[in-house]
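Selected chains from the complex are presented in situ; the others are not included.
By written order: A and B. Residues from 1 in each chain.
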């Protein structure tokens, strides 16, 4: 077993949980670990291209409804608690700037630069109504079998 | 260490999180892994028998109140985000059918057929007011010591 591999399933799209996921992933990569982030369900929002509405052709009405309701960028995401209609999220982003903590978009860029493997779950994309053109470049597309293969080689596997 | 064992603590009873848990569990079992799902708190709802109200005799008033408020079947469960009084959950089930994704009940049946070990946490049953007759057949009943014994033998352990 490779003791330097880590996997994180990023299920949540909440700002605070995305922050936790990227801090752990980037921290492990900085320490030389091989890291895989597997984005499912709400977590897919963290891979969304700027300004993409996600309501492109080829989608069903229900998929378009889902896409319309999701936050448009990772930083638009709410908090998992005390979001208060977005106030909590804005407060947290303000404190993050005060404390010189990177934004989610900056952390995602660091993840790309550190060659963290970012995989979008294709089944979740179908359910949530995401197409490949809605998501950023440089990511991979795979299903649960790929995740399990990666997890088998890792010594730390988290679900966030 | 047995590298082909996986455990999942199913704490959440949300439709989207149950879906993630069963997809991972059934995927691992299909690949030949030995899988244990340990259902605690809201996750116990995923083991609920159809049509059981959960307000049987021998329960305290508070336990009956909890049982009454819980969704009656796994598919009645809401989403962890954007549930909007059940609208989100209905939308997701509609997309799942459109995309030929199995329902939670079908996935649970697959888990049984694949001989996934499904354990109901007895302490959670006490707190949430579940009796054995409220839950489906073919499951086991145990506490945290059993979970920890299983997790010690597994190479992937998730909390969902």
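Observations on the model:
Here, a contact is a pair of C-beta atoms (placed from the backbone, for glycine too) under 8 Å apart; a residue touches a chain by one contact, two chains touch by 3 or more.
This structure is a prediction, so every number in the text was calculated from the model and none was measured.
Complete-complex copy count for the single protein sequence, taken from this structure file and not limited to the 2 chains in place, is 3.
The working rule: only the chains that are shown with their structure count from here on.
Chain A and chain B have Cα centroids lying 25 Å from one another. Per the touch definition, chain A reaches chain B in the complex via residues 1, 9, 11-14, 40-42, 60, 62-63, 65-66, 69-70, 123, 126-129, 143-145, 147-148, 151-152, 157-159.
The part of chain B that touches chain A in the complex is made up of residues 3, 6, 16-17, 19-20, 23-24, 27-28, 31, 33, 80-82, 91-92, 94-96, 98-99, 101, 155-160.
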